[in-house]
Every structure is written in structure tokens, then in C-alpha cells.
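Every protein chain but one is kept in place in this view of the complex.
Chain nomenclature is as follows: A, B and C, assigned in order of appearance, with residue numbering initiated at 1 for each chain independently.
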């Protein structure tokens, strides 16, 4: 009993450090983790630059192994310290954590799998999780809400853009020949989207007068069309704002929440004085 | 009399399946139709890719014939089951349906007419009709209303952009020579629109200092000018929104409409409990 | 006295036809004028296309002479029929009318001056004047007002963009060498504006890592910066709208104006029942 308790205490300690950011240790862990993620991404970048890789290959390789071992320990610690490990393992972050740790190991078995290390870039998304630390969170969630609210409209819009692109792309394929680069309908559709979005690489460009006329129409359509997502998001932002000020006018319905995460179900946003998880009811480790 | 009735029943049944989406059969028909349209468009795309066409030509050709035969049957069924066939035949969708079915047949008479199959891309627009099925419709109609309301302003704007393009394009033709690609005034106008809309292919680019100076002015004008359609649409969206919330504040003026289409005049948006078409008064087939 | 009167009547008649659009004759004159301006612009365009000019040179040349003679007659009629000819001659439209008529004549004296015909493109602006005919005018003036109101802010903004471009362009000139196309500071500034406005021709593009890093910063700055004119114009549009609806809520302060122009001072916007010009008090020719 005594032992189990101390075992639990040890697990709680690790959970607090890895999953939360209330204690000095937890904050330090998060900061070190972010730095290591950034360093690991930069190492992968540098390895892909031939001239740098030729000179510093050994250094980069060693650093990568050190970081991979740290990530391995972190991954194991995350599984051990949580009460429902499977929930973490099959969550988005759990899968990304695994996929960004494993490639270096299996690169000894399957040649070329090291390229999977690029998945590590996804770990950068964890930064947003850790951003709980800073006050930017409110801004980020406002952005997220505005985008979420305009999701349906933007889906309809993107679908309409795609259909227009298919029609105009097919038209350009018929008008322009192979010389101008319109070698197939998919390529023509690619060109249409490049033009509609005003990116305009210039790798494919119409050369016949008729093709240039249609291109002009595509551009002017794109010009009008670019206004649509902007209009949607702007109006949504406007509502967001006034919505917020309205809410803040309501009486005392806000309490301060901290960065504690439930060791059982990982839900977040607990009150400072909470002793039980609001979601699953299990006991939180307050100290 | 008995026979005519059963004949009518049979026609009604077909009409219900093809034009409406209330019954399970009707829903399935719509879903299969959308899938076939997508498949047929993808087949035409793949045929245009030389490397794929070289290998799988026979498979693609067979699939195209199967889909064309289905489309032919569908086209005939649409004409038979409706009470005023001419209205359908000369409607936008009727013409598109015909033009996207016929090319394969006449390709035996006129070589090259197969390229007309590209018109099939227009059938994708039918997706919007069938979208009645899903809740996105409200969003789509909001988008449509906002664009409709700003139509006049955008027309004036596009006309102004065109005149500016003609003037600046002519100016660039005089300043830049043939070397830079400004070979004629229409080409220069094409370049001006490519630049104004910030597409910027780079196939034609000024090389003299004076030309680059004017190009800079064109870009900065385009920069300011791109704000105009955005401003128009955004304000229109804002009005749309508030307009909607105002309407929804009015009392019970809404009834639920279904996807039934009148077999006589094809008008849509009938009440669930309607027995006669609100437009032409003919009897609807409720079951 | 009689003669002078008839002379006056004749002048009034011409003035009414050329400057106004109330009478059937006036409307026809405006429509023919617009068509001729369009035709003359298209002729100049076609002459600049070598392949077309080689075949149809004589036809185009003859048409150009016919139109030039019509424009000459129109120019003289405008001077004769107005009471203060100098005001017209030195107005913007007066100068454009002269410059777009004269080149063909002096092309016999100065070789190459025919290129000045391109100035004829400016006559297209007259379309906006004649647009008084249609209901788009209200939309156009709303656009104009919104742009006018945001003029000061957009000037400050453009000036800031220019200074940023000079600084960043100079920086790129130092970092990138001649190879990448950054041959001089003005060229680098040209590149910076091409990038900031997201046009991106690609005729000049950074090749060193440091250059690409700065280019990335320029693009992200441009990304944020493009929001500014849009924001300005959108807010201005919003105000415009609400301003208008406010005005229309006021009582009967609107009268219908027609397209009559004062034969003395050319001011427009007279009431239907006006007998004297609201601006200079001279008698209008109502019939």
C-alpha cells in the first residue's frame, strides 16, 4: 500500500511535469521541449542541404540521435504517467510523437525510411498546445472561432472554385496546344488554379490570342472571387468581436483556469480550486 | 383509361426518381448520378494524359461508352417523364445534358468532335442542384445573394479596370519594344491585366527602366484596386447577415419545403403538404 | 435679328445633340460616338499586331481616316456650339479630344507621330461621361466617394510602402549579386515592389539563402500589408452605405435631374423643369 502510494506519487510527479505547466519543473520541461523540437527540425533542414551535410554530417547525426533518445524517453514517460495510455497513443499528438521518434530506429532495417523524420515537423504543432502558457491564447482562439464559423461557407466556396477550375481548365486544354505547356486536362486545371489564386508561376502560360483572352477572364474572375473568402472571414471576425464584448458584459461568469491536465482523461481547463476533474471526476493532483 | 393511368403512374414514378430526392430511390439516383458525372470527368482527364492513355486506352474507352449509354438513357427518361419536355430540352441543364451525351456518337461521323466531351465538365454544375439534399444550401444562397447584390458595382469596377488596362497597356507598348515581349497592343493589355491582378506570370516583363517604372505604378494601382471588390463584397456580406437575423426575428413565416419538382413546370420548393404546384396548379405526385 | 436667332437655334440644336442625351438625336449621337471610340481603339490595336497589319493594312488605314474625319467634325462642332469654347478646349476632355484627332494629320509632317494615336485610348474615359444614360451612375459615384474618402490614408500608406521598398531593395542589392538579376538599386527596388504586391514575375529572384530569407520576410510583410488598403476601403464602403440609407430616410429632398448640359458653362445635373442654369444663370434650351 505504502509502495503503491509512492509509486503513484512518482507517476503523478511525472504527469505534472510532462502534461502541465503550473510548477517550475513543468514550465522548464515545456520550454526545453519546444527548444528541442525546433532544434530537431532545424537539424533535419540542415541535413537536407547538401553542402552543409557534406561537412557537418557527423555532428548533425550525433545531435539527431541525442534528440531522438530524449524524444523516446519522453514518449515512454507520457505513456507510463497517464492513467489511460491508449487514449494518448491513438490521439493526434500521440501518433505524431511516435512517428517522429521511430524513423531513426527503423532506418537500420529499411533504407530510406529516415526521410520520415520530416514528420517531425508536425511536432511543431505542439507549440500551440504549450502556448497555453502565454496570453496569445485568447487571440488564437478568436482566430480559430472565426475560421470555424466560416467553415461551411468556405467549403461551398472552395467547391465552386474547383468546379469553375475544371470547366475553365478543360477549355484551355482545347484552345492551347502542347507547346504552351497545357499537355493534359489535369495540368490545365493546375494552371487554372495557379491563375485564379493569382499565384502565377509562369511555368505554363497561354501563347495564342484566344488563350490569352480566356486567361484574362480567369484572372478577372479570380480578382472578384478572392474577395469572397475575405468578405466571409471579415464579417465573421466582426461578429466575433461584438460577441466577445457582449459576453464580457455579463456578470461574474468567469473563473481563472490553470494548465493542469487530468491524469485520467487528459481534459484541460480546470479551476484553480478544483480537486476533481470536471469531465471524469477522478482526483487531480494539486500540491 | 386503366392503361393510361398505369402509364401515368409509371411516368410519375420515373419523374419522382429522376427529378426529386424525397424517396430512397430518388436519393440513390442522385448519388449515383453525381458519382457517374465525377467518374466521367475523371475519365476524360485521364484520357488527356498521354502516358495513361497509351496504357489504359481500351479500359477508359469502354468505361466512357458505358457512362455515355447511362447518360443517354437518363436524358431520354428525363424527356419522357416530364409533362412539358421542350421546357427541359431548351433549359440550361437540358442543353448541357445533350451536349455532354452526343459527342461520342458523332465522333464516328466527324473526327475530332470527341473533344466536345469536355463539355461534360459543365455537368458538374448539376452538383449544385443536387446539393439541395444537404444543409449547405443556405450558405450557398447567402453567397449567391451577396454576389448578386454587388453585381452592379462589380460591373462598373471591372469596366473601369478594363479601360485603365487599355490605356496603360498602350503606354507600355509604346515604351517597351518587341524584345521584352510587348509585341502588340493586345499583348500589352494582356500583360497589364496579368500585372494588375497580381498574377504576374513573368512570360512578359519590362526590361527598360521607364517600363519598370510604369510597371511599378501598375502594381501599386493594382494593390489599391484589389481592395475595391473585397470592400464591396464584405459590406454586402455584412448586410446579408444582419438582414437574415432580422428576418428570422419575424414570426412564423417559414414552412418546410421538400425537394419535389412539379412534373409539369419543374418549379421547386413545394410545401410538404402541398397537393398542387404553387406555380402552374397541376397536381403533384405525393405518395 | 431673325438670322442671329436662327443661327442660335442651329447652335442650340447642335449643342443639344452633342452635349446632352434627352432627345432621341442626342441619345443616338452618344451611342454612335461610343461605338466609334471603341472601333477606333480596336483598329489601333489591330494595326499593332504585325500579322494582321500585313494583310489588312489598307482597310485599317481607310477606316482610321474615316473615324479621324468624324472626330475632327465632332471636335469642331463642340467648339462652335458651346458658348465658352476655351473652357472646353482646355478641359481634360477637350485636350484628349484634340490629341486623339491630330496625330494622323501631323504624321505626314513628323514620321512616327502616328504612335500618338494611342492617346485615343483615353477617349474611352468618355464612356463614363455617357454612362449618365444608365442607372450604373449611382454605383459609380458610390465607388468614387469611397475611394475619395480613403485617399489621404492610401497616400500615407503608399508612401510608407515606397520607403520600405527603398530600404529593403537596397538591402537586397547588397546581399544578392549581379547573377540573380539585382544589377542596381533601382532594379532591386523594382523587385521589392514586384514581391510586396505579390505580383512575382520571377524575372529577378534571389538565389542565395540570405537573399531568400529576406525575400520571405518581404513576402510576409506584403501579406500583412495588403490588408491595409482593403481594410481602409471596406470601412469607407461601410460608412458610404449607412450614410446613404440615412440620407434616403430624409424627406423629399430629391428631384429628378436630366442629362442637359448648360450651353454656357457646361455644368450638368439640371432639374427637369429648370429653365436657367443653376450655376451661371444662363438660359437652358428646353424644347
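Going forward, a residue touches a chain if its C-beta (ideal position, glycine included) is under 8 Å from a C-beta of that chain, and two chains touch if they have at least 3 such contacts.
All values derive from a computational prediction rather than experimental measurement.
Engineer: So one chain is hidden, and I want to know which residue out of A:34, A:89 or A:121 touches that hidden chain in the complete assembly.
Structural biologist: With A:34, A:89 or A:121 as choices, the missing chain is touched by A:121.
Engineer: Who touches the missing chain here, A:34, A:60, A:79 or A:154?
Structural biologist: Checking each option in A:34, A:60, A:79 or A:154, the one touching the absent chain turns out to be A:154.
Engineer: Give the residue, chosen from C:82, C:119 or C:226, that touches the chain omitted from the document.
Structural biologist: C:226
Engineer: Please give every residue of subunit C in contact with the chain that is not shown.
Structural biologist: Missing-chain contacts on subunit C: residues 152-153, 155-157, 159-160, 163, 166-167, 170-171, 173-174, 183-186, 189, 195, 198-202, 205, 209, 212, 215-216, 219-220, 222-224, 226-228, 230-232, 234-235, 238-239.
Engineer: For subunit A, enumerate the residues touching the unshown chain of the complex.
Structural biologist: Interface residues of subunit A facing the absent chain: 41, 44-45, 48-50, 115, 118, 121-122, 124-125, 127-128, 136, 139-140, 142-143, 146-147, 154, 158, 161, 186-187, 190, 193-194, 197-203, 226, 229-230, 232-234, 236-238, 241.
Engineer: I need the residue numbers on subunit B that touch the omitted chain, in ascending order.
Structural biologist: Given the touch definition above, subunit B has residues 198-202, 230, 234 touching the missing chain.
Rule of thumb we're sticking to: only the chains that are shown with their structure count from here on.
Engineer: Rounded to a multiple of 5, how large is the rotation, in degrees, that superposes the C-alpha trace of subunit A on subunit B?
Structural biologist: In degrees, rounded to 5: 90.
Engineer: Do subunit B and subunit C, two copies of one chain sequence, contact each other through the same residue numbers, with over half in common, or through different ones?
Structural biologist: Under half of the interface numbering overlaps between copies: different.
Engineer: Name the chain whose C-alpha centroid is most distant from the C-alpha centroid of subunit A.
Structural biologist: C
Engineer: Counting only Cα atoms for the centres, state how far subunit A is from subunit C in Å.
Structural biologist: Here the centre of subunit C sits 48 Å away from the centre of subunit A.
Engineer: Rounded to the nearest whole Å, what is the centre-to-centre distance of subunit B and subunit C, using the mean of the C-alpha atoms as each centre?
Structural biologist: 34
Engineer: Give the residues of subunit A touching no fewer than two other chains, as numbers and ranges.
Structural biologist: Expected reply: 198-202, 230, 234.
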